[in-house]
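Only one protein chain is missing from this complex, and each of the others stays in its spot.
Naming follows writing order (A and B), and every chain is counted from residue 1.
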Amino acid sequence: MSFARFIIKRSLQGIFVVWGVVTVVFLLRFSTPGDPITFIAPLDASPELRQRIAEELGLNQPLYVQYFDYLTGLLTGDMGYSYISGTEAATRIFARVPATVELAVAATVVAIVISIPLGVISATRRHEPADYAATTFSLAGISTPNFWLGIMLVLVFAVQLNFLPTSRRPVGIVQAVEVLVLSGNYAGIVLWLQHITLPAITLGTYFTALVTRLTRSGMLDELGKSYVDAARAKGLPETLVRYKHALRNTLIPVITVLGLQLGTLIGGAVITEAVFAWPGLGTLVINSINTRDWPLIQGCLIVIGSSFVFVNIAVDALYAYVNPQVVYD
Amino acid sequence: MVSPRTWRNLRRELRGSALAKIGIVLVLAIILVAVFAPFLAPYDPYQQDLGNSQVPPLGFSTTENETRSEMVNGSIEVVEEEVTVNATLAHPLGTDALGRDMLSRTIYGARTSLLVGVFGTMLAVLIGVTVGLTAGYYGGRVDDGLMRMSDIMLAFPSLVLAIALIGLFGGVTIRIPDPFVVLGLAPEMPPNIVLPGTVVLVVALVNWVWFARVARGEALSLRNEEYVKAARALGASDGSIVARHILPNSITPILVLATIQVAAIILLESSLSYLGFSGANLSWGLDIAQGRDYLASAWWIASIPGVAIVFAVIGVNLVGDWLRDALDPGIEGEGGV
């Protein structure tokens, strides 16, 4: 099977999974205790008022009609209206997406930039201080709850040193760059950097630690293989032996594991947002669950679930691309 | 089930690895602390003492601004005054905002973490192994169906799914009488162990998929072995074939995975408690959340339980590494393309 067909097949599977996600999320609402109207209507609402609200929201229709309506709505980008604020759910949700993406990407970039060289250094200087430091860091990193790490960072850098802000996101990177390009004013970028540093470290530490660990053990495996000896025997300089030969094969399984860990990244983003009052999908999902704002809950879960599915397909594609031995099944 | 060879590998790996030893010591310590909490904790962890709130841990006396109303020349004035709060041996790790003893809360917190970690993992193993063995053993349609289901489960990040489930179904707690207190050995201590039941259920629901994948892989590779075919030809029932031939062979990878999952579940539980979704009223995560508001005046409230989590998780992870290195089940990167 060719690469293109592989991608198409995975995408079709992905769409199927997303449909499953939508269905599960939809059913979730009907299996949870409590009538949503209790949360929407004022406490002293008359039965008539309740009735009217139910009709307006289509809550009195049979289940399959509601399901069908919801599905068709989704296809046109309509996720219904927030029970609480009455605004369009889709608008609210997508307004939050950039903040979360920004955070996740910043954390991933930090993680990759630090962890891969660290893993390589650790593997090539085995049993030297650098290796012990890297191993200790990665063990601590995968064992530290990130919300606590975030709080400790706040304690040190914000409360004690008064060096970085504790929370919020006054400006997005897109606006900041826009301002920089249009007016040459870099204050926005500085502000953005100040605010994203602690959240990005908080979210990125686990991944930095994890990838360092994986890179180290993978590199140790690869460096012991005879193609490495062969590469040295033919006179290749050590940088090439390490970064072109060994690292390439190390990263192939690392990519798979990273794909599997995407869920952890998104989950980590949720709690990091909660710690730093970061206005992303995570804080939105927590708030909507607390207020039983169903259209928002459903919308958030669907957006999170489907982005997870499709990023995973991208990871698979990357894996297939870098690994010539992949068998498209 | 556990062959002498396995034992030998475990012992050899342990001999060569200081980290494995540290891990075992940490895990044993946490287990002992959790089990004997009523004897180790100096106070009832729930007992408030507002007169003694925010006492710093030993070695860290702090100053605090205190406001007081005072009669000055016949009128009442509010006076602000700096007072030193001294650390005291009575509360070696200090007290929280309600004057509860941090040491006792940290010791009791081990119970919650460990109970959720162990019961949650056991439940996840039960569900996951059942589904995985069924899928792998029967293959075909059953396999496809169950695996698609697990794909859908995996599409929800476990924390998000857990929050959604607990937030929507509510946190149910189960009260288990503390045997030491019932026997009258530690009469001062709280009579019940509070197990956050929904949390146990939910962490199992979001984690069973990993076990299902491993068990399925093992079943798939074993079901065509000659001895399995032979057993089938002799008329053994599916149940007995799975129980006698396939399950025992899957134990090693599942054991290693389970250890790693205990660590993951302890972290998940603390996150849920931090966000206030667990329903438990005594948990490291919950104390961190409460300490978040007092970072400026009482840093230790949020810091100390976190240190406890880190030690517990490091211990479990080290034991997991040890088992993985010794038993080499090859599950890293399991479930890829």
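Just so it is clear, a residue touches a chain if its C-beta (ideal position, glycine included) is under 8 Å from a C-beta of that chain, and two chains touch if they have at least 3 such contacts.
One rule holds for everything that comes next: contacts and distances are computed from a predicted model.
A.B. asks: Hey, which one's the missing chain according to UniProt: "Zn-ribbon domain-containing OB-fold protein", "Hydroxymethylglutaryl-CoA synthase", "Acetyl-CoA acetyltransferase" or "Nickel import system ATP-binding protein NikD"?
C.D. replies: So the chain that does not appear here would be "Nickel import system ATP-binding protein NikD", according to UniProt.
A.B. asks: Which residue from A:5, A:52, A:168 or A:248 sits in contact with the chain not drawn here?
C.D. replies: Answering carefully, the residue with contact to the hidden chain is A:248.
A.B. asks: Quick one: which of A:68, A:186 or A:227 touches the chain that's been left out?
C.D. replies: A:227
A.B. asks: Of A:15, A:49 or A:240, which residue touches the hidden chain?
C.D. replies: The single option touching the absent chain is A:240.
A.B. asks: Of the residues in chain A, which ones touch the absent chain?
C.D. replies: Interface residues of chain A facing the absent chain: 117, 126, 223, 225-227, 229-240, 243-245, 248-249, 252, 322-325.
Everything that follows uses one rule, which is that only the chains that are shown with their structure count from here on.
A.B. asks: How many Å are there between the centre of chain A and the centre of chain B, using C-alpha atoms for each centre?
C.D. replies: Centres of chain A and chain B (C-alpha means) sit 23 Å apart.
A.B. asks: Going by the contact rule at the top, pick out the chain B residues touching chain A in the complex.
C.D. replies: 19, 148-149, 151-152, 154-160, 163-164, 167-170, 263, 267, 270-271, 274-275, 285, 288, 291-292, 295-296, 299, 302-303, 305-306, 309-310, 313-314, 317-318, 332-333, 335-337
A.B. asks: Tell me, which parts of chain A touch chain B in their complex?
C.D. replies: 13, 16-18, 20-21, 24, 28, 32-33, 139-140, 142-145, 147-148, 151-152, 154-155, 159, 214, 253, 256-257, 259-260, 262-268, 270-271, 274-275, 285-286, 289-290, 292, 297, 301, 304-306, 308-309, 316, 319-320, 326, 329
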